[in-house]
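One protein chain omitted, others in place.
Chain nomenclature is as follows: A and B, assigned in order of appearance, with residue numbering initiated at 1 for each chain independently.
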Amino acid sequence: MNVAGQSWTLLCRVRERAPLVQNITNLVAMDSAANALLAIGASPAMVHAVEEVAEFVTIADALTINIGTLSAGWVESMRVAARTANRLGKPWILDPVGVGATSFRRKVAAELISLRPTIVRGNASEIIALAGFAEARQKGVDSTQSTAEAEASAMSLARTLRNTVVVTGATDLVTDGERVVRITNGHPLMTRVTALGCALTAVTGAIAAVESESLAAATTATALFGLAGELAAQTARGPGSLRMALMDALHGLDEATVRSGIRAAPSG
Amino acid sequence: MNVAGQSWTLLCRVRERAPLVQNITNLVAMDSAANALLAIGASPAMVHAVEEVAEFVTIADALTINIGTLSAGWVESMRVAARTANRLGKPWILDPVGVGATSFRRKVAAELISLRPTIVRGNASEIIALAGFAEARQKGVDSTQSTAEAEASAMSLARTLRNTVVVTGATDLVTDGERVVRITNGHPLMTRVTALGCALTAVTGAIAAVESESLAAATTATALFGLAGELAAQTARGPGSLRMALMDALHGLDEATVRSGIRAAPSG
Partner (left out) sequence: MNVAGQSWTLLCRVRERAPLVQNITNLVAMDSAANALLAIGASPAMVHAVEEVAEFVTIADALTINIGTLSAGWVESMRVAARTANRLGKPWILDPVGVGATSFRRKVAAELISLRPTIVRGNASEIIALAGFAEARQKGVDSTQSTAEAEASAMSLARTLRNTVVVTGATDLVTDGERVVRITNGHPLMTRVTALGCALTAVTGAIAAVESESLAAATTATALFGLAGELAAQTARGPGSLRMALMDALHGLDEATVRSGIRAAPSG
């Protein structure tokens, strides 16, 4: 797998087709997720009312579901949207924010997992909690565990789902249960900006809308987003300017930068 | 109509009076709408609970209603707020985000339209869908049609409402059903930042609070906002820095820039 070449191809495809990505996301991430989608060339829509959520999936090219600021009223919308996406064969991405923190989140996430998302993206503690494979330790919505600790959980979860799982952290890991890709793009300052993981989940929806092979889509999204963060960190003076520069960088990614900048190592 | 001179006059009036603008807006636009209102010199308030929405209209100088992230619980608040504004003779602005996308939106928007907003602001596809005059084609919340295609719909809708309709796009169009003003301020990069249309709707509320002639208010708001976006694009390196610079530009607009920078052509 030539991740850099594939990433450039898929980025061009997003810019050409401008896929419509529907997001049922959290109240903190609304702004960053929509802006990241626009920056990369997709068309975002935040639609979550149960009265319209299924109808909207029929026109969307991909769906993302994020439980960051969960409330009971939205759970039925998540359920209906995921089922509709499955019925129509459209990709959908699950972001299990803070799943290890409360029993309400664990219950909702378990139900959504049973609907077999195309891609699950979380931090190490979230993926470990979801897989139930090892003891999860979570500090609120932040991870206290490393990608390496989550590897067995991620592979197990991917095999159960017969789909792709992404663990983001200092090193990112993408697996379909057999193959594993490690990505070392990104920058530590990204952890000091809220909702960037959620924004990556939205961008993953955009790439999955134009590439049906979920391992390739997830790898590309994670690598491109990390690269943009890394470029942004070169000029940032702190988390405020990093956030701004990341949106500029996502929008401005060119072929030379993508081909030379992505550091992804397939293995296994 | 000297749009540039009128715009400077009304901008000064907003800065002097700091009108209180109440917004029932969507979850993506909360931040940008509030910041745009503060940048232009108004006082924003996001108040939507049915328990207080009518009481708040009594102290507000203008109201804006935006259906971007519609949910059933907010519809009654929109209804009550619009009726209260009408009863008190206060201006209210409707932003029919994505109205063409689902039947839930069409139904809610039709009801709000029947309450005769002072100004309606949308993109071409939204205005065409609202007028029911031609076939609307909408991609999620983004328009796939041009301002020119929406002109007949906008004029028809304005005549029905006996009020003002704004169509924003590469060229903006403002009409009261008889007169038409075309504005060519703005910059293409603005379409890569989320919620700028919604922020313009909020700013339109601020101008309408200090100018009762709705065509003049809508023209001024649209021209000033486009000019600020254009100034921001001169230094922006992408959508992230454009968004930041737009708030700076709205705040810093001076007489020379407004008088020389606005490009608005009345016709009809």
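Just so it is clear, a residue touches a chain if its C-beta (ideal position, glycine included) is under 8 Å from a C-beta of that chain, and two chains touch if they have at least 3 such contacts.
All of these numbers come straight from a predicted model, not from anything done at the bench.
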Touching the hidden chain in the complete assembly: which of A:Thr9, A:Thr69 or A:Thr257 does that?
A:Thr69
Out of A:Leu37, A:Ala82 or A:Val141, point to the residue that touches the absent chain in the complete complex.
A:Val141
Chain B, residues in touch with the chain not shown (by the definition above):
18, 20, 22, 27, 30-31, 34-35, 38-39, 43-52, 55-56, 59-60, 73, 243-252
Spell out, residue by residue, where the missing chain touches chain A.
26-28, 31-32, 68-73, 98, 101-105, 139-142, 191-195, 236-241, 243-244
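Keep in mind that, in the parts below, only the chains that are shown with their structure count from here on.
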The distance between the C-alpha centres of chain A and chain B, rounded to whole Å, is 33
